[in-house]
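A single protein chain has been removed from this complex, and every other one stays in its place.
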Amino acid sequence: MGNTFVFMLLAAIAVGSAIGMLVSRDAVHSALFLVLNFITIAVFYLVLNAPFIAMVQVTVYAGAIMVLFMFVIMLLGAERLRGVWSDRTGEMVFAAFLGFLLLVIFLIALVMGNGDAVATAGMIDTSPVALGLRLFEAYIFPFEVVGILLLAAMIGVVILTISNKRGKNA
Amino acid sequence: MPEITIDSYIILSTTLFIIGALGVLLRRNAIIVFMSIEMMLNAANLLFVAFSRHLGDIDGQVLVFFVITVAAAEVAVGLALIVAIFRTKKNIDIDTLNLMKG
Partner (left out) sequence: MNAFGLAPLLLIFPVIGVLFNGFVGRQFVDADRKTGEKWSGWFGTMMAFGAFAVAVSLFLSLQAHDYHAEVVYILDWINIPSANFSVPWAMRIDTLSVTMMLVVTGVGTLIHIYAIGYMHGDQDFSRFFAYMNLFLFFMLILVSGSSYLMLFVGWEGVGLCSFLLIGFWFDRVDKNGVWKNANAARKAFVVNRIGDFGMVLAIILTFWAFGSLEFDPVFGTALEMFESGEPLFLFGQEIAFGTVITVITALFLLGATGKSAQIPLYVWLPDAMAGPTPVSALIHAATMVTSGIYLIVRSNVLFEMARLSIGDEMLFGVITTPDLVALVGASTALLAGLIAFTQFDIKGVLAYSTISQLGFMIAAVGMGAYVAGMFHLIMHAFFKALLFMSAGSVIHGMEHGHHHLHDHGDDDFDPQDMRTMGGLRHRMKITSVVYIIGALALAGIVPFAGFWSKDEILAHASANDSWVFTAVYVMLVFAAFSTAFYMGRQLKMVFFSKPRHDAAAHAEESSNLMTYPLIALAGLAVLGGLSNLPHFVKVEQAAHGEAVAHAAPDTFAFGLNYLGLEHWLEHSLDAFELTEEHILHMPHTPTNIQWFVAISSTVLAIFALSLAFFVVYRKKPETAQDPDPLQKTPIWWFSVLPLNTLYMSYFIPAFNRMAKWLAFSFDWTFWHDFVHDRLIRDMFVSFADFTSSVIDQKGVDGIVNGAASATRQLSGLLRRTESGYVRSYALSIFMGAVLLVIYFLFTTAG
């Protein structure tokens, strides 16, 4: 499923940027790290023979969503906060432990996993045409629902941010 | 050099997911928390695509398509919420947002 070297490189960048996002004090830096992470993921998609998804990732995620994030960060002036981490120590430890536990469990599951794993299937047609066909044939209903969802989201956003005071800066 | 199998993607995806989970649980800034949620979603997406490739089924990619869409909608609404909260509380430190404290 891909060249080992490429994978390793990309994996390192992905994890590194994730961690960077996690620990950055400055929110803008976190956002930028996240953008890097997203782009890396998009490259992964390419490696995994999903070109359309890769492009969608870059367009929507890295392009729209993160921009939106940037906007809000700038708007709220939330670059700097007094504290970075939660001051509830017990919970932090517990959360870290849980995270670690989960990783360990997965590793164990993998190691213990089935020896007769399904071999990687052959390449299939993953062009936008194929994806679109699949989308509009089998998944037409969810497609429509998602559309309604987007509509609802838009409306919701407008309502949430509407201010009673006209002209006042939100 | 070890071969890259689905296992590698599983590990990678899990790692990213955990990092995202830790970010949700450990960071104070609401926006950072939000971003961590997005990271989690991404991790899941990655795994979906990996399995789609592994199993030779395009449905995985369709699912990712949907996830991305929903994520976008969700981000919009979430950020609008944060803005609204910021208007009243003047900060987005989630450790101070405990009005629902029982």
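Per-chain numbering from 1; labels A and B assigned in written order.
In this section, a residue touches a chain if its C-beta (ideal position, glycine included) is under 8 Å from a C-beta of that chain, and two chains touch if they have at least 3 such contacts.
The structure displayed is predicted, hence computed values, not measured ones.
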item	value
Options A:105, A:145 or A:158, residue touching the unrepresented chain	A:105
Identified contact with the non-displayed chain, of B:7, B:59 or B:95	B:95
Chain not shown: contacting residue from A:91, A:125 or A:144	A:91
In chain A, positions touching the absent partner	86, 88, 91, 94-95, 98, 101-102, 105-106, 109, 112-114
Hidden partner interface residues of chain B, rising order	21, 24-25, 33, 94-95, 97-102
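Following the convention adopted for this analysis, only the chains that are shown with their structure count from here on.
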item	value
Mean-CA-position distance for chain B and chain A (Å)	5
Touching residues (chain side chain A, partner chain B) in the complex	1-5, 7, 11, 14-15, 18-19, 21-22, 27, 30-31, 34, 37-38, 41, 44-45, 48-50, 52-53, 56-57, 60-61, 64-65, 68-69, 72-73, 75-76, 78, 81-88, 91-92, 95-96, 98-100, 102-103, 106-107, 110, 113, 117-118, 120-126, 130-131, 134-135, 138-139, 142, 146, 149-150, 152-154, 156-157, 160-161, 163, 170
Complex interface listing, chain B residues touching chain A	1-12, 14-16, 18-23, 25-29, 31-32, 34-36, 38-39, 42, 45-46, 49-50, 52-59, 61-62, 64-66, 68-77, 79-84, 86-87, 91-93, 95
